[in-house]
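Yeah, one chain of the complex is gone here, protein chain that is, but the others are all in their spots.
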Amino acid sequence: MGRRRCRATGALPQAIATLSRSLPAGPSPEIFRRAKFDRPEAAPVLWQLLFRVLAPPAADSTWSSLAPEAQAQVVKSALHSLGYPRPVLAQFPEGSRELLLALSWLLARGPLLEQLLDKTRVQLGDQLPQFEALGSLGPPVLHVETEGPMDLRRVQWLMGKLRFRWRHLISSQQEQCTLLGKIHLYTSGCHSHQNLGHLSVTETEMLRDPESSQQLLQALECENTRLEAALEWRCCELVFWQWMDTVLDACPVEGPSVASQPTVLPMISEHGLGELELIEQELQALQEELQEVAESRRAAWEAQVRGLGRGPEWGTTRKALQESVERELAALQGSWEQSSRSDQLHRPHRLVRSKEGAPGPQGLRAAEVIRMLSAQEACLKRMLHQLQSQCQQELARLSGTLPDLIWILAPRH
Amino acid sequence: MLPIDCARRLVSELQGALDSCSERQRQLERSLRVSRRLLRAWEPAGTPAPEPPPEPETKEEDPTPACTPSAQDLKELELLTQALEKAVRVRKGMSKAGQDRAPSLTSTSIATPSGTTASAQPQVSSQTGSHASSTRPTKGIHQAPAPTKDHPECRLISGGVRTQVKMGAQATRHGAGFRDQQIPPSAALQATEAFTLKEMGTLLRLPVAFKKAASQNSRLWAQLSSTQTSDFTDATRAAKTQFLQKLQMASGWPSHRPSAAEVEVHAQSLRKACALLRLRMQEELSTVPADWMQEYRCLLTLEGLQAIIRQCLHRLQMLRAAVTEQLPGPWLVEKPSQALSPYGSKVDFSWSPEPLFYSSTQELQTLATLKLQVSMLNQQIHLEKVLMAELLPLINTQEPRGPPWLALCRAAYSLLCEGSEHFLTVLQDD
Amino acid sequence: MSIVTVQLGQCGNQIGFEVFDSLFSDSHCSQGLCSKRENEAYQASCKERFFREEKNGIPIARAVLVDMEPKVINQTLSKAAQASRWKYGQHACFCQKQGSGNNWAYGYSMHGPRHEESIMNLIQKEVEKCDSLSGFFVIMSMAGGTGSGLGAFITQKLQDQYSNSLKMNQIIWPYGTGEVIVQNYNSILTLSHLYRSSDAFLIHENDVVHKICAKRMNIKQISFSNINQVLAHQLGSVFQPTYSSEGSFHYRRNPLGDLMEHLVPHPEFKMLGVRNIPQMSENSLAYSTFTWAGLLKHLRQMLISNAKMEEGINWQVRPPLSGLPPLGKMSVNKELHFNTSIANLVILRGKDVLSADVEAFKDPALYTSWLEPVDAFSVWKTQRAFNKYEKCAALVSNSQFLVKPLDMIVGKAWNMFASKAYIHQYTKFGIEEEDFLDSFTLLEQVVASYCNV
Partner (left out) sequence: MTQSVVVQVGQCGNQIGCCFWDLALREHAAVNQKGIYDDAISSFFRNVDTRVVGDGGSISKGKISSLKARAVLIDMEEGVVNEILQGPLRDVFDSKQLITDISGSGNNWAVGHKIFGNLYREQILEKLRKSAEHCDCLQCFFIIHSMGGGTGSGLGTFLLKVLEDEFPEVYRFVTSIYPSSEDDVITSPYNSMLAMKELNEHADCVLPIDNQSLFDIISKIDSVVNSGKLGTTVKPKSVITSGAGAIKKQHKKPFDAMNNIVANLLLNLTSSARFEGSLNMDLNEISMNLVPFPQLHYLVSSLTPLYTLADVNIPPRRLDQMFSDAFSKDHQLIQADPRHSLYLACALMVRGNVQISDLRRNIERLKPTLQFVSWNQEGWKTSLCSVPPVGHSHSLLALANNTCVKPTFMELRERFMRLYKKKAHLHHYLHVEGMEESSFAEAVSSLSALIQEYNELDATKSMPVQDVPRLIVAV
């Protein structure tokens, strides 16, 4: 299906229609037109659209039942935390132009359509479950009512509980792998796509249950339509942006009085600032430590090599060394700066069982991922141990202040 | 005893972790249920998969509840089961007489003839469920991976929308029971007896309509991922940038300020940097250089690390300044797109899922477990830091150092140094 | 999810047999008082947990039999083969020629390392036959040498090799007197080592079960087989299938995990006691009727007064008025009147179970001050009758139940240790006085912690 043809000009309604089609329950072009003129009747549809776009992915089912006001609130705070610059929206405007602007802002700043499509895509393949949320913890939600001082044993209890849940999760995960492996094995050769070879759970389930097969097909076709629209949109969005310029022109310029209101400041929580402070402290400590070590080492090294002649070979050796260290450090830096290879792990993959050594034209090998993850795991373990021994030293120091007591730790094996 | 606010923070932190764990568990259970169901005996095609009894809680559950709530139901079921068993006995005799290749019917795998009431179905699958994991030998055609060759009576008919496997003579005998007409454009493995995926899995074929849609789908995703640059797209990009700038200007804030989401992204990468830098440094310090060349290399590394930390600190200070004083951060201007979303605008970014090849279940398990373990370690490290921040100051400041303090220390030791897996004893020295 | 059982030593193997036999006969009992379909689901759930199926359809216990001498294993295998309803796996046994001679050190330091590979291989083979492994039961006595010493060693290896799987040790607590003279040494070494490697111990006291046999089952001449049957009944009443949650009709997938999460998250509190009611001979059972209210009233009083059975319960014991500050440090020597719980799990099986009211177990006064009843109490139910009992209730309790017996054992061992008696038997195999001291230290802390809940 080669590149879509698009007339560059005179096709605004068509471009908007394409956009509509690629959005989930996208509004009609007419809504856009009305929004340009800030007509209130276009507002509810746009609020809803924005809500769909911005609501957290996992929360879809429970959140969709929210009242319109609450939905609007969600939209506003989401936009706010993303740094949406226009304060007018925060005041719940009557009209709909602000909403159109917000939507366009979202569209302009990144691959929104792609993200949305990705979020709702029909999953045909089997994936490794994603456990990101376990690791990335935002500021804690204070939903616990504790009435008074609490015994630390309760915390130990909860911690123990958490450990058991982790283990349960792991064994369930192992079971899932066993079952997946079986399904893949038993259906090998069933998939027409030569690269895949076997069916996925979804595909197998579809064959088992004809009714769901129908639904799946429909969903897939629907997604295809949206995908096509999104591709088309890419060809004709220029018109849209040109038009948006005119929409923006239609807005009254906001005075600084509105802007200076504190409500629109980026919402960086106390917690967030505290986090930054902690990181800074850690970095500084690291800096000091390095400073000390590096200085003394340099001095020692200088003293050591002073006697040795520095021939021309030395120059080249030195250069080679410098380059190699630079490369190494750049790689190190890259591991957090850029979304590197290790970030690929967080992208969904389709699990494919293949015989050892079967070459895949693309894709990852589990062994490779395992290597990366093991390295990551080892690194994290070291970090944890480091923290623990830090605590141990601290507590050992305290125990030293009490001479008439003996602290005995259960011996390890 | 912990002061109230400290207690609240710790408990909610842990409760949050527990909840997220349970959520994962629930998700996993859901997919486990689907997989388990697939590995149990399949009903003869054409029998509509009956819904489980309408219990609100079991909507998503395995359709094999241990019992149904109503006694009336049970009674009916009992009668039905008896009738079925009788029918099966009769049929068993017939199929034995007819041909011995038919899947054997054990008393526990009662094949429900098509048209059976919905309520009877769960029983069957619950019984046969146990077979899913067993290694019951299968006879005859079920084992044959290439059925058309070895067993001419069992053939794959690729007929447009519908693909089916007819089970030899039985298919004709019980042909009336088929509901060919109602079969949606999915392809079905048409068997008249319950069978398992293990026995018949390789005979499954995807329906053509689905195959078509799926391949179109993957093609479209691939297209979406390929970002072709042309004058045309460049113009679009320029228009978008212009729009963003104009919007920014019009909002009364001429410059872009970091948002909470952006700050979090940066903070996260800096945290990671911190940890990795420390590890690298320790690694470097723990190795003893063999010669002066290596010594030089080590020195260079240490100095290089220093430089990186300086950069990080600089970046951090800019970030803090931007947040607190609303100054425009030049780093944000430099890479505006990267700061936008966690996905960034990576050039080689692909929206179509890549295949991840594994060779054995064992490998898959290792992979999945490692992945889980990594996120658990992250969580544990996070909790460790929270606990350190809350408990260490408390222990250091609390006076007098009586039994309550000791109890606190002991519990803190277990939490902080042992991950709450072990504990220490404090003895009086007599 | 499945549980792999490791039967260790004479005691472990004898009990293991009774446990599997009782699980099997209960799940195939026609008097389940439920629909055929429910019965089948119950059976399937029990089977997934404890049995696998061989080609000929005979259920095979998910068990590994380990002993250092062949007699008991041969006996156990032939007993299982005689009944021919279920069997042990063909290659699931490991035995040697010479036992550990009641010497914990011999089991732990000699037999353990020497046979580690073979035993762990057997276990791995059994594990590989599970689609999904929940964890392990390790059935062992604490008194002898093989069960206790090798048991501690194997548990530790299980912890190393299957750190994510759960490990529950079924521990047979010896008679207060008269089994093995060095039983207190062996016990403290076992318990202290298990505290480092096991997740929970379900403790079965021989004295208690013996009394149940005498008083409740009306057995005149009590044999080990009688005792083991009662014990197997108790275990079955806990681990046979139950509904996954209130109002659900699906069976719980991971009872071991759920139990542990409820009862033993704290590293210092891992000792679980089990009580059940009613308990009586089959003859009297036919003439008895029970109400849930009556059973639960008794069970609760058994809990708070630390009664071992439904007979001779001290009804005077009352929970302390809640709201009062906890009494300071408690001494073990003081008569324990009120048994404080850390956490409890009640399991109800049988007719009209959904109507059973367990509110009385949710009284905060029953529990330690640092846990709320919502954290500390849970209930499992199933409508299916267990082992011919129309109604029955079991209680798994992490409470002060075992402080006294533990304190006794530690005290007696300490007395012996002070005189250095028998120590030479242990140092011969590398267990030094230091190791004893470590064990004493750890267990003194456990006693103190349980006293101060």
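When the chains are written out, they are named A, B and C in that same order, and each has its own residue count from 1.
In this text, contacts are C-beta pairs under 8 Å (C-beta built on N, C-alpha and C of every residue); 3 or more make two chains touch, one makes a residue touch a chain.
Being a predicted model, the structure only gives us computed values, none of them experimental.
Here the chain not displayed is in touch, across the complete complex, with B, C.
Residue in contact with the omitted chain (choice from C:Q124, C:S248, C:S369 or C:N452): C:N452. Of the candidate positions C:I227, C:L263 or C:I342, contact with the hidden chain is made by C:I227. Touch with the chain omitted from the figure is made, among C:Q14, C:S27, C:N306 or C:Q383, by C:Q14.
Residue positions on chain B in contact with the hidden chain: 403, 406-407, 410, 425-428, 430, in rising order.
Within the complete assembly, residues 10, 14, 69-72, 75, 97-103, 106, 145, 175-182, 210, 213-214, 219-225, 227, 410-412, 414-416, 418-422, 424-425, 440-441, 444-445, 447-448, 452 of chain C touch the chain that is not shown.
Here, only the chains that are shown with their structure count from here on.
With centres computed as the average of Cα coordinates, no chain lies farther from chain B than C. Chain C has its Cα centroid 46 Å from the Cα centroid of chain A. Inter-chain spacing, taken between the CA centroids of chain B and chain C, is 35 Å. Those residues of chain C in touch with two or more other chains are numbered 131, 164, 196, 267, 441-442.
For chain B, residues that reach two or more other chains under the stated contact definition are 29, 369, 414, 418, 420-427. Against chain C, in their complex, chain A makes its touches with residues 150-151, 153-154, 156-161, 163-165, 167-168, 170-172, 174-175, 178-179, 408, 410-413. Touching chain B in their complex are the following residues of chain C: 34-38, 40-42, 44-45, 47-48, 52-53, 55, 57, 131, 164, 196, 241, 243, 245, 247-251, 253, 267-268, 329, 382-384, 441-442, 444-445.
Residues of chain B touching chain C in their complex: 29, 55, 57-58, 61-62, 64-69, 74, 77-78, 81, 106, 108, 122-123, 126-127, 129-130, 133-137, 369, 403, 414, 418, 420-427.
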